[in-house]
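Omission of a single protein chain aside, the complex is shown with its protein chains in their original locations.
This part shows subunit A:
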Amino acid sequence: MSDIRHSLLRRDALSAAKEVLYHLDIYFSSQLQSAPLPLVDKGPAELLEEFLFQVPKERGAPAKRLNSLQELQLLEIMCNYFQEQTKDSVRQIIFSSLFSPQGNKADDSRMALLGKLVSMAVAVCRVPVLECAAFWLQRTPAVYCVRLARALVDDYCNLVPGSIQTLKQIFSASPRFCCQFITSVTALYDLSSDDLIPPSDLLELIVSWIFEDPRLILITFLNTPIAANLPIGFLELTPLTGLIRWCVKAPLAYKRKKKASLSNGHPPSKTAKDSAAGDDRDCHQLYSKLHLSVLQVLMMLQGHLTEKNLYGRLGLIPFDHVVPLVEEINRLSDELNPLNASKEIELALDRLAQALQVAMASGALLCTRDDLRTVCSRLPHNNLLQLVISGPVQQPTHGALPPGFYPHIHTPPLGYPAHAAHPALPAHPAHPAHPALPAHPVQTFIPGMTFPYRPIR
């Protein structure tokens, strides 16, 4: 490796970068032939950092910077390389060795380059790159994913007007990437502040994607072997939680934004006000649409879960994420004057109730009514929510459910602790059958079917 390095040192920045890629390709191709899962050792990684991401290795050595033209050239080369590399595995391993965050100072330029690369791939529709990026998003801690999402949103929604169409087109090219993109975007824009409200272009894009094919949301989930212990700090399998958050919080968040801009002392001019009002109305429609799609997907979900034999064991909408959502709604509705925002609060709570109900019914949310009651106790009053918490008088009808397959939601079976007892009981005597899958309790009680259960928490 050191002789390669010496030869690279003599070159200019661009050709050195090209050369590094070339050597990397050779190295991994040969490694892959010898071993199915090659270990990336330090040598190539250091070369990458020095010559591709321009982190000077020796202190004081002048870093050869690529100027922006050279950078563009490099991006083009990389795009072409991934396009032309026929072996999927080589492509994957090179992509991940290039862009997996290492926790060092090269990460910044790594992420910047990745953002540009993916952005360019979107523009020129390089499917392999997008697929690689989709995998990358799955395997990378969420903080980095969010950065990539932000770079893309900046490029296509903020900077170049009209370019959102380009982004829209990749729906057909790489749905998998689209799905991961949606997940990362919902992780980025959590509506916790005015800045984190998704741009309307982006919202429209996502709604149009999902509306066109709601299954898009589930693509990753369906195509991934489920390692049931979802690692913490990574993106979720589906954007469902994030999308529910959007739909539920949106009325309140928009209201808050409006209030802030009014109290800022900048009374918007009349035309601006009108257009803003129009935008808001459009957005509200979009959120309604989105909500509908989410509910539809949730209903679909039961089948898939059952199919994968995960029903009641995998909470696609973790209860842990519902708790902060409810708390935020609570805080937001306190913050907004209830008298002025009663309509918005009503809407938000309605959506929340609907989502909770459907999610619980479909087995995406694993919790008891009592848990819900505890969590939702402090929310403002809402009839629908009240109903959902207290449980229906009548069994909800579920078209997707086979007849007789009614979850007994509100009457936990005897012997179940009404409240969550303990989060982790790894060696519960009752279910030794599935040691690998952490089993989740569902409130459905299906006679004749024994589900190993475990109280959540």
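The rule is simple: a contact is a pair of C-beta atoms (placed from the backbone, for glycine too) under 8 Å apart; a residue touches a chain by one contact, two chains touch by 3 or more; residues count from 1.
Here is the rule we use: contacts and distances are computed from a predicted model.
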Among "histone acetyltransferase", "MAD2L1-binding protein", "Integrator complex subunit 5" or "Ras-related protein Rab", go ahead and choose the protein name stored in UniProt for the chain not displayed. "Integrator complex subunit 5"
Touch with the omitted chain, as defined above, among A:I26, A:V160 or A:L196: A:V160
Contact with the hidden chain (one of A:A17, A:V55, A:L75 or A:C247): A:L75
Which of A:L8, A:A45 or A:A123 touches the chain that is not shown? A:A123
Write the list of subunit A residues that the hidden chain touches. 67-69, 71-73, 75-76, 115-117, 119-120, 123-125, 154-156, 158-163, 165-166, 266
